[in-house]
Structure formats: C-alpha cells, structure tokens
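Taking it in order: structure first as structure tokens, then the write-up.
Complex shown without one protein chain; remaining protein chains in place.
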Amino acid sequence: MNWSEFWHMGGYALYVWASFGVTALLMIAEPLLVGGRCRNVRRRIARLRRLQQEENP
Amino acid sequence: MLEVIDLECIRGDRRLFSGLGFTLGPGELLHLQGHNGSGKTTLMRMLCGLIAPAAGEVRWQGENIRHARETFHRDLLYAGHKSAIKGDLTGVENLRIACRLAGITVDERHAWDALERMGLRGHEDLPARVLSQGQKKRVTLARLLLSRAPLWVLDEPFTALDRAAVAFLEDVIRRHLADGGLVVLTTHQAVSLTDEAHVKTLKLGWKREGDV
Amino acid sequence: MSSRLVNWFHFSSPATFYPLAGRLVPIFAVIAVILIAVGLYLSFFVAPTDYKQGEGYRIIFVHVPAAWMSMFIYLVMAFWAALGLIFNTRLSMMMAQALAPTGALFTFLALWTGAFWGKPMWGAWWVWDARLTSELILFFLYMGYIALQGAIDDTRRADRAGAILLLVGVVNIPIIYFSVKWWNTLHQGASVSLRGDVSMATTMLVTMLIMALGFWAYSIAVALKRVRCIILERERDAGWVGKLPEIRA
Partner (left out) sequence: MFEAMTVLIRRDLLLALRRRSDVLTTLFFFVIVVSLFPLGIGPELDTLRLIAPGVFWVAALLASMLALEKLFAGDFEDGTLEQMLLAPEPVFVLVLGKVLAHWLITGLPLVLLSPLLGLQYDLPGETLRVMVLSLLLGTPALSLIGAIGAALTLGLRGGGVLISLLVLPLYIPVLIFGAGAVEANASGLGAAGHLYMLGAILLLALVAAPLATAAALRISAE
C-alpha cells in the first residue's frame, strides 16, 4: 500500500480523514485546554496569596 | 430538649462556624446575636433541618432530626424572613392552610379570633397582597397562637411590627416559655422577655466557637 | 471498620487525592498514546478491506469506541454521583463534574463520525437509526448536566443537583433507547443499522477494543487532570493549597 493509495483511502478519503482528523484534533485540544485552565487557577491562587501576605504579614 | 453537638457549616466554600454546641431545655429561650452575614439565619435553618450540616448533628428529644424528620417537624414551628403567605389568599385562608399544613385543623371561627387578637380586626378577609408589611407579619405570627409545637424558631420576629404588636408578641413568647416551650430567635431590638435565668445568648461571627 | 474501608476513605479527601491524581495523569496519558497508536496502526494497515464497503468502513474504528465511551462515561458519572449522594463525599461529585466535558466530547465525536460514515454508506448525513438517535439524546443529557452545573453558583448545591439529574438520566437511558428502537423499527421497518452488516472479522473487533481502551485511558488522564483544577478552585482558601510547591513558586 504506497502512500498515495493510502491517502486516497479507496475513494473515501474525505470521510475517513474527516472522521479521524476531527477526532485527533479534539483529543489533542482538550488536554491542552484543561492544562491551560489548571495553569490559570494556579496563577490566580498564587496572586491571591501574595496579596494576603502583603496585607497582614 | 434540643441538643446541638459540634455543628459545622460551610457555605459556598467558606466555613461560617464550626464546633458549635449547646443545649436548650423546656422554658428556655436562645437569643442568637451576631452581625449580618455571621450565619444566624443559616444556623436557624440548620436547626430546622432545612440545611444539612457539614459536620456535627442536631438532636431533638435525643433523636437526630435527620432520622426522625416527620416527628421533629410535628413539634417545630419555623417563621423565617419570608412571610410564607400567598398574596391572592385572604388572611384567614392563609392562616388555616398554614395550620393544616403543620397538622393542626383550625375552623373558621378560631382563625378569625386569632387574627383579631393579632390586631387585624377588619382585615381578616382581605387578600393578603393589599396588607402592609407589618400586617402580613401579624398574619404569619398568628400561627403562634394556634400552634401546639413546643419548639419555636423565629427569625427576626419583631421586624416591621409596631410597639403594641411587639409587646403582644413578647407576651405570647413569655406564655409559651411558661408552658415549657422552647424558643430560638434572632432580633436586633432590645428584648425584655423573661428573667435572665432562662435566656441564653449565642454570639456568632465574633468568635469561632459560640460561647453559651 | 475493616482496614480496607478506612484507607479507601483516606483518599476521599481532596488534599490526599490531589497529589495521587498528579502522579496518575502522566501514567494514563502514556498508556493512552501507546494504545491509540497501536489501534491506529491496526485499523489502517492490518484490518482487511471490507468486501462491501471498501476502505470507508475504517471509520468504525473511531465511531464505535467513541460511542462506547460516551455511554460508559455517563454511567461512571452516575456511579460517582450516587456515591457522592450516599457518602456525602465532595470528591466523588468533583469526579462526576470532571468527566462531563470528556463524555460530551465523545458523544459529539460519535455523532460526527456517524454522520461521515452514513454519508458514503447510506447517502445521508443523518440517519434516524436507533443508536444514532439515542446518541443524540445522550448528547442533550450531557448538555443539560453541564448547563445545570454552570447555572448554580453554590458548589454544594451544584454538585447535589447535578447528581440527581445524572441519576434520573441514567434511569431514563434504557427507556429512551427502547422507545427510540421501537419508534425506529415501527416507522422504517427493520432498517439496516449502521453496523449490522459489517462482517466482524476478529482483527476488526480487536482493533476496536484496543482503540476503546486507548480512549478509556485518555478519559481517565483528562478527567484526573481536570479534577485537580476543580480541587484547586474549590479549596483555594485551604491551608494545604498554600503550601503546594507550584503555588508558592
């Protein structure tokens, strides 16, 4: 099965690659989004704590 | 006999109070004090079983109120901030329905009589929405005259009442305590209820643990 | 209390569960990557071409595992919800909330891949097949849960209200599936279902299983990572959060 046939996927290229493509896309995007959310939460908590420490050392 | 053991409450990820404990015997009044937002209303609703405590328990006659829910509710009368009155119904209808819901059947005459004693002569059969705030409060509190529940939990009962109504209500509470009833209430006015021996105060918000 | 029960509860407090989840996330992430890589290799290079549907049928290697996961995650969420209501442990509620977006994701993927497979095979993007329709309804159930969680500010109420919705939903899923199946067969006669006629060669089944396990490991990794965020958000005032290395840095 050489590469051009592989991409052609027996005429179903659009459908196969749309399915696998979107699946891959979403399953990579979700962990990144969650990671981003975690970083924001940590940064916000750290800032809050620094503020508290300044107010009453 | 109302017992509160090591009660803790968390509201919206914030701990309002913890390690709270006290007992209230027949003929005793617990006066809850504390600045706004110190958790007075939350504690009262927790005593009624409306709010589940994060830790600790509330016992009535030695039984945890969450297990003996129906029997506890038969002995409880709760008057919260809200009037618990339907605007479209008349004072008499509101009173009779409220009593029937609490398990006491009240006939028309008793209801009229109770409303009259609460100073609502001539307003008994008006739709509640036309009554003033003070008059609505009187309709709510009229239930105290007809209720047989020993434990009264009253949230700010004196607000919106004029001097005459406050005096009358103090008298009702005094008689209830004399008959061996228990009262938990919050109020900002100076309350001269009974002799000091029977009055307990619980300050919330100033200290972690309530001192009783 | 048997010792097993005691230490089980030990992990139910957010403070002790947070570091444990931190260690588990990379492990499951690696497992997921390996399994999915193997699954992809199998589905493209090993699985034989279907005599009737040619290469297009390979979409089932994503469609079926996604559909399985969408149903499985909802059941796991309902399990955590029931646990949370019975033992009043807030952590299990957080787990249910952490799984919701991933479950919704797989439901959407199942619908998406179902449509892309239906178009070449049956000529229509959307086929009112019993399974696809139930999948659509499951998507609404997920959206309902996520919307309810979003609408309630007090986290305690949000947890318990969401838990009740999940339990009501899980009781309804068989009813919904049965009624949709009845409705489907009644109106179209026994329509050929999407997967009915693909001959289940063993290699295909194995590929699907491997992909499903890969998706399963992926869900655990993402859910555990998200639950760490939720724990941090909810315990931000707690002392142990302050002492965390990543917070103090």
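A, B and C are the chain letters, set down in written order, and residue numbers restart from 1 in every chain.
One rule holds for everything that comes next: contacts are C-beta pairs under 8 Å (C-beta built on N, C-alpha and C of every residue); 3 or more make two chains touch, one makes a residue touch a chain.
Because the structure is a prediction, the values reported are computed rather than measured.
By the touch rule given at the top, the unshown chain touches B, C in the complete complex.
Interface note for the absent chain: among C:31, C:82, C:152 or C:244, the touching residue is C:152. The chain that is not drawn here is touched, among residues B:1, B:51, B:126 or B:166, by B:51. In the complete complex, the hidden chain is touched by one of C:34, C:75, C:124 or C:171, namely C:171. From the options C:161, C:213 or C:244, the residue with contact to the unseen chain in the full assembly is C:161.
Residues of chain C that touch the chain left out of the display are 137, 140-141, 143-144, 147-148, 151-152, 154, 156-157, 160-161, 164-165, 167-169, 171-172, 175-176, 178-180, 182-183, 186.
Along chain B, the points of touch with the absent chain fall at residues 45, 48-52, 70-71, 73-74, 76, 78, 80-89, 93, 97-98, 100-103, 127.
Definition applied: only the chains that are shown with their structure count from here on.
Chain B has its Cα centroid 54 Å from the Cα centroid of chain A.
Annotation: 48 Å between the Cα-based centres of chain B and chain C. Spacing of chain A relative to chain C, judged by their CA centroids, is 17 angstrom.
Interface of chain B with chain C (complex): residues 10-14, 52.
Listing the residues of chain A that touch chain C in their complex gives 1, 6, 9-12, 15-16, 18-20, 22-23, 26-27, 30-31, 34-35, 37-38, 41-42, 44-46, 48-49.
By the touch criterion stated above, chain C contacts chain A in their complex at residues 29, 40, 44-45, 49, 54-56, 58-59, 62-63, 66, 101-102, 105, 108-109, 112-113, 116-117, 119-120, 218, 221-222, 225-226, 228-229, 232-233, 236, 241-242, 246-249.
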